[in-house]
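Left out: one protein chain. Kept in place: all the others.
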Amino acid sequence: MRSTPSSGSAALPRPLRGIIPPMVTPLLDYDTLDAAGLERLIEHILGSGVHGLFILGTTGEAPSLSYRLRQELIERTCRQVNGRVPVLVGITDTAFVESVRMAGLAADAGAAAVVLAPPYYFAPSQTELLEYLEHLVRQLPLPLFLYNQPSQTKVPFEIDTVRQAAELPGVVGIKDSSANMIYFHRLVALFQDRPDFTLLIGPEELLAEAVLLGGHGGVSGGANLHPRLYVQLYEAARDHDLDRVAALHRQVLRITSGLYTLGGPAAGVSKGLKCALSILGICADFLAEPFPRLDPSQRTRVEQELRGLGLLSE
Amino acid sequence: MRSTPSSGSAALPRPLRGIIPPMVTPLLDYDTLDAAGLERLIEHILGSGVHGLFILGTTGEAPSLSYRLRQELIERTCRQVNGRVPVLVGITDTAFVESVRMAGLAADAGAAAVVLAPPYYFAPSQTELLEYLEHLVRQLPLPLFLYNQPSQTKVPFEIDTVRQAAELPGVVGIKDSSANMIYFHRLVALFQDRPDFTLLIGPEELLAEAVLLGGHGGVSGGANLHPRLYVQLYEAARDHDLDRVAALHRQVLRITSGLYTLGGPAAGVSKGLKCALSILGICADFLAEPFPRLDPSQRTRVEQELRGLGLLSE
Amino acid sequence: MRSTPSSGSAALPRPLRGIIPPMVTPLLDYDTLDAAGLERLIEHILGSGVHGLFILGTTGEAPSLSYRLRQELIERTCRQVNGRVPVLVGITDTAFVESVRMAGLAADAGAAAVVLAPPYYFAPSQTELLEYLEHLVRQLPLPLFLYNQPSQTKVPFEIDTVRQAAELPGVVGIKDSSANMIYFHRLVALFQDRPDFTLLIGPEELLAEAVLLGGHGGVSGGANLHPRLYVQLYEAARDHDLDRVAALHRQVLRITSGLYTLGGPAAGVSKGLKCALSILGICADFLAEPFPRLDPSQRTRVEQELRGLGLLSE
Partner (left out) sequence: MRSTPSSGSAALPRPLRGIIPPMVTPLLDYDTLDAAGLERLIEHILGSGVHGLFILGTTGEAPSLSYRLRQELIERTCRQVNGRVPVLVGITDTAFVESVRMAGLAADAGAAAVVLAPPYYFAPSQTELLEYLEHLVRQLPLPLFLYNQPSQTKVPFEIDTVRQAAELPGVVGIKDSSANMIYFHRLVALFQDRPDFTLLIGPEELLAEAVLLGGHGGVSGGANLHPRLYVQLYEAARDHDLDRVAALHRQVLRITSGLYTLGGPAAGVSKGLKCALSILGICADFLAEPFPRLDPSQRTRVEQELRGLGLLSE
């Protein structure tokens, strides 16, 4: 039996609605957490009414971090959040045993759920993927969100696989980062009679329509930087206030166009967000290998964008 | 300073010529090494005059294994080989720190070199990949082979990246598993004035032409099962004995067509080889998650193939 | 100078708003138009208040048709429509000369505009693609819509290419069939100060959000079968009536899930639509090579779907 978590733990709503930022991982160097920056970042995010916090996802550079550092991050984050919102922990791994081990650490620390994309070196068939999930959920101490991210993992969770996986014990929702809204709409249709199954959208450019058309919320990278904007957009979409949705959606596009494309296609979101957070004095902008931080000229452009967004004074 | 390896250690020839089998990892269950099977397998392979042994590659299901098991495999293998041939250890990882740690374990155990594909979750640019290599080689206690495997890692080592990487201290060769012979020929042309830089081909169907046209050898999966065949093919190609090459090449194609396609595209090589090795009583056929072993009807077909190859008596 | 069209010709609104069905091409055999079916189909579609008609697109199997048949289709369609709505004609081709020639035929017949995806055998760079457009528009007698369809053409119109192409004389809009809503939102943002530039969405599952968030309408395949549904969904989205949008959107998903997936991934839309239209007695279900019509058991499933949709009596 698991010991009592060392910190407060939030219950997991079913479904989980709202904005669950995929937190960047503040680093001082390639294997050192920026512990003070982490505290400031968590307070910055939680201060705007977000509905959860997701660590060790793609934006959090999870696969690039040592296991030791991942454990430290889980523990520090859960302690700092201290039950104010549910903490979701990414346990995606090519190795089954390491996913299970990470889930145990998350449970010990007081996380509310774990999040898992398909193993991403080999490309299993959907049958193999489903069988893997069946084996895995038996060993998980926490509820599980699926994580559809085929651009990184090569293998999607096909709709019929999600349908079957949703019958497994402990599988409570899916985060879809495929950027394929046809897929997302099919999920909404599939689960229309199962309102407790959480449907979250990854790409923040798609948050508006996902919520307008039946999704529960978003795992929006930009909420690291400007959490209030994403909470407001979520609320406007939930309330069918389309004029407000349009205006806030435009701001989101401005962030993604302005900040995420500077550092090239790979890890562009993390590069842009860390640079911006560093400019705002929230945390360091070091990235895990194999990625460099944005260079000084790119940083200058980020500063301009932040001024344009009203996040940095002139 | 590194302690003396606990077992004999073979020097690494420059270039490394011949057959270096990518060993499957014998498993009893998803986190238990088949230690007795491992010993039998190593003796089976080494009994036929191979020129090295590569563990923790794709055929070895490395990314699917727990770190604990990887360490055990490194130590047991190096002890069993005991310096008879150079042992190469795969250290490919999405996390820089874990690659470095695994390289340290390999050095401690007496391995001769390490082998590394690009980190495979994020897709770095070639510039980022090269910078990553520069950072990495500073921390490696052993010579490094690059491992080009874009179908799994999404990112290739482009020719010009290899050219620059070959200038870094400790980078001694490349294993090319792209199945793109135009790429391999370009490597041969690139390194024609650097005869110490090792050029090994991955796919065994391409071993003949790789050696005929300037490569040094192959990392042939089928050499787990039938090491003599691959050693003979290597020697025939090296000696320009084309009639013999043609006959042996046909046998290799028979193995790959007959054994590797039964279990679907993913991990088909490991599935077929483990099944065959299990039929021959060498080691267990359990596969690491997310893959199942071949089913009984597929196993019957493998038996037929083994009879056709003369590896199993009627 | 062009002669006067032989039939009535509708002016092209700027922007073009609403539903512009991509018409299937009724065939009796592989090179014979179903002329009577074509007339019935056009009347069926136009009877429900659509805002245009697009022929010789992907749904219309244009690349699979002989040039003789394409010409016949253009002429018959324009004559039958007779100016009631603007007719758009696909001129996508691998051969520049054939695109120009087809555009001339369209102008002669009274079409309102032409539609062009990138040439699709070779994959030009964006620079080459833009230069090609510059050369092409000089020779076109009609306004041009770009057609973004990278899954078939391999090459997208990147956002910046669209930006530059929109400055060329005669380029009046884009039809985006990429199914990538992030891309579509970027187009909306790009053209927010150019309200005459038409932004149409291809995949009908994305019609709702495209119109809710700034697009002008859709080129919806299902409007061949059930034009009223798509007109209503367009109007509901335009009027921000989200409850109605949700209900109609669900019906659209039912059509796409029920009809378009029966015949495999390739040409599934045309296969499903032609089968349904044939059941309803509107036109024949023959498909151009290399595709077969749906088989009898699939046809039975289409009948069931049509009953479920209320389009076929019990």
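Letters A, B and C mark the chains as written, and numbering starts fresh at 1 in each.
Heads up, the rule we're going with is that a residue touches a chain if its C-beta (ideal position, glycine included) is under 8 Å from a C-beta of that chain, and two chains touch if they have at least 3 such contacts.
Only a predicted model underlies this, so the values are computations on that prediction, with no experimental measurement involved.
Undergrad: Can you list the shown chains that the omitted chain is in contact with?
TA: B, C
Undergrad: Hey, which of B:31, B:158, B:209 or B:235 is the one touching the hidden chain?
TA: Answering carefully, the residue with contact to the hidden chain is B:209.
Undergrad: Given the contact definition stated above, which residue among C:39, C:72, C:98 or C:235 touches the chain not shown here?
TA: Touching the chain that is not displayed is residue C:98.
Undergrad: Among B:137, B:179, B:280 or B:311, which one is in touch with the chain left out?
TA: B:179
Undergrad: Which of these touches the unseen chain: B:32, B:127 or B:257?
TA: Going through B:32, B:127 or B:257 one by one, B:257 is the residue touching the chain not shown.
Undergrad: Counting contacts across the full complex, list the positions on chain C that touch the omitted chain.
TA: Listed in rising order, the touching residues are 30-31, 58, 61, 63-69, 94-98, 101, 118-125, 128-129, 131-132, 135-136, 152-154, 264-267, 288-292.
Undergrad: Need a quick check: the contact residues on chain B for the chain that isn't drawn.
TA: Residues 179-182, 185-186, 189, 192, 203, 205-206, 208-209, 212-214, 240, 242, 245-246, 249-250, 253, 256-257 of chain B touch the chain absent from view.
As a convention for this text, only the chains that are shown with their structure count from here on.
Undergrad: At what distance in angstrom does the C-alpha mean of chain C lie from that of chain A?
TA: 37
Undergrad: Quick one: report the Å distance separating chain B from chain C, using the average Cα coordinate of each chain.
TA: 51
Undergrad: Considering chain C alone, which of its residues make contact with at least two other chains?
TA: none
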